[in-house]
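One chain of protein is taken out of this complex; the other chains stay put.
Chains: A, B and C, in written order; residue numbering restarts at 1 for each.
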């Protein structure tokens, strides 16, 4: 069976996966297996590995390869796996991308290089990149200016959607980007360009509003993926208010997990508490939870439990 | 009666007030009056005017003066009024600060100059500023790096608290700043420095967690100030879970209003719909709500209404 | 006589004028007169006042007005005067612009608002601005990303040149912007758009290379304007190597004056030593020269003197 690949019609929840480490900082492959099963049990559509929150920049080339291979073998075609491939050097990006696709990846997630300053520079970077990747490799464009400092305009995105057929998905996570979604969708609806898949990031902080504006789902991390799955299902079934009701139950802890810099430590700790990994260790440099932070998380998780029961 | 001034023991809710404009872009003094009464009715402790969200940088010197005078006369000592005085030039800052204090302001809100790069530069800037303001003028330090790009370390804040007695209040709104609150409070509790008032910003997005960590209230904008007031009262009365319950009802719309750049337009529109001002106009350059944005707000406000009834 | 206005054919040296202050920080109008005469004696084509290096953001609205009036009266039509009008609020920008034009300004120098992130945002800002200014007011676009953080792409500049006839001049001072000049000139030479005036900034650090690439002169500050004038004259007369020879003599001190942040203090001090103003005071917050900095300047000025004597 040919592995599934992402395309312009992809929808659902692609969970951004952390990279589990032991307390000593080594990749924890046993926890990786538990985490994969945890995500599949919660009903995700696919997985995305080796993103920024997967601490990919803190892995050596060989660690990233080993993690990639391990995940592909464990998932074994049960779910599509998108692979983060951002890299300051295009040669190494393309080499790693090829390895990922050869191993059966569903596509690549790539962010524009940090430091691109305007539409000319954004377009030139991607033109070089798309031409080297080849037209048969589907790409999810990670539009995440909070980290990259690159603010991709609607105009340059539409231009690239027109020019590069393998630009099939946008991971939309520009802060305050609700009008951007509407502009992109209107452009396609008015017949001015291709409609591509849009999945949202930022932990899903605005997921219901984004679904109402026409996105196809989420590609984000959140320690309770069942909420993302449930909300998307409600919306797909024409029950937006039920979707919002479910969302609101989780919003306090989602907002807590969504804190810049600090949030990954919270997410890994919740995943640990839920049995998805053995340690919540983050590699240096990275945040560490204090006793006070743990107590705060106790309170928020207890409140969530009460609400889910009530 | 001598006007109330903020000090290191100040607590409660100081609402950040927008500046109402007519649809033609003139300051709307009639709406200013309505807005003031609206805020007082909702139970706020005080008002803060002429901050960034008050579009102060888009007022001329004489407009800012006129608005200041008008507000002071209308409030007429019923509530303390903190006056935003940030200015790229210290001479004009000090001149305006003096006018505000002479008119009965409760204190000044000042942010570090955008572009300060490290502790040496932050300290040097404030040393110059505090020495010119005079020791009798109470200052609220607006710690808002998302806008100023100045990340004030705990060390430099503690050093300034020790050196400048008129540094009486911190408006804490560094993103992901929960551990910062704990560090500041521990420093004071361990007898290493003065305890000052900490009020939080960012729309109150983490208000319950911040109150649990020892802040004294909020100095922020939100179109439903009664929630901020209610939450602070619950916490002050030892009912944190009730405080969180109330908070959670408003969280979906609070999160919506908290969007960077876009949020002020939403806030002004809700205030308009609630009768607090005649127009939600924002001066150029600034965001404008589209029909789609209005529809989204309709839905969120309707959901809030239902929850409040339910 | 109708006052001269800048247009798409303007060339020469428009000297960016500091604002002279007394040691007590008041605007020094007597020194302003001396400075104006100094610049005119050195042969400049025109003057530009109230830019960033004129400390415009540290002047109150009324101070800026007073300085503007004083300069216009003193210059009295002998040279065209371009007036800096950048302002965070468009209403106040337009009001001040109108005052300047009514007083006989040759045009306005305006920078894009700090914080614009991409071509869509840049275009939208200027569209709003040009439409309010009116088509008869000639504008010099200050392309200075080191201060504004706005990197205007060649594409968006060409689009605006096509759409707004009063966009007549580019003050080019993007760092490492030599290829940008060539791209803009080629666009016009290939008949794809209007040719506008390009004057360069950054103290003229790359002036000879920029003149070779087709710019029309300089709009910049430098405490030895006679060099800028001489170099432009040599190039205009077809003597580029003589132009470069003259430039190279001044390059060590030009490079010294061109230091970010620190440079304005050096420029004002050289102007003071040369008799163009009574004090080199800069308003707070701003740099101050130490004894060590003065000694360094002594050495560099002495070296220049020796080289000029030959």
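As a working rule, a contact is a pair of C-beta atoms (placed from the backbone, for glycine too) under 8 Å apart; a residue touches a chain by one contact, two chains touch by 3 or more.
Everything numeric in this text was worked out from a predicted model, so none of it was measured.
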Self-check item: Partner chains on view for the chain not depicted
Solution: A, B, C
Quiz item: Per the definition of touch given earlier, which of A:5, A:34, A:58 or A:292 contacts the omitted chain?
Solution: A:58
Exercise. Touching the absent chain in the whole complex: find that residue among B:11, B:65 or B:121.
Key: B:121
Quiz item: Looking at C:41, C:127, C:163 or C:248, which residue reaches the missing chain?
Solution: C:248
Quiz item: What is the set of subunit B residues that contact the non-displayed chain in the whole complex?
Solution: 117-122, 145, 151-156
Quiz item: Residues of subunit A in contact with the chain that isn't shown?
Solution: 25, 55, 57-62, 88-92, 95, 113, 125, 128, 132, 283-285
Quiz item: What is the set of subunit C residues that contact the non-displayed chain in the whole complex?
Solution: 175-176, 178-179, 182, 205-206, 209, 212-213, 241, 244, 247-248, 251-252, 255-256, 259-263, 290, 292-293, 296, 299-300, 303
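The rule is short, and it goes like this: only the chains that are shown with their structure count from here on.
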Quiz item: Looking only at which chains touch which, which shape fits best: line, ring, star, complete or other?
Solution: complete
Practice problem: Using just the Cα atoms, superpose subunit A onto subunit B and tell me the rotation angle to the nearest 5°. | Solution: 180
Quiz item: Which chain is in the middle, if each chain's centre is the mean of its C-alpha atoms?
Solution: B
Quiz item: Which is it for copies subunit A and subunit C: same residues on both faces, with over half shared, or different residues?
Solution: same
Quiz item: Farthest chain from subunit B, comparing Cα centres?
Solution: C
Self-check item: subunit A-subunit B separation of Cα centroids, rounded to whole Å
Solution: 34
Self-check item: Two or more partner chains touched - positions in subunit B
Solution: none
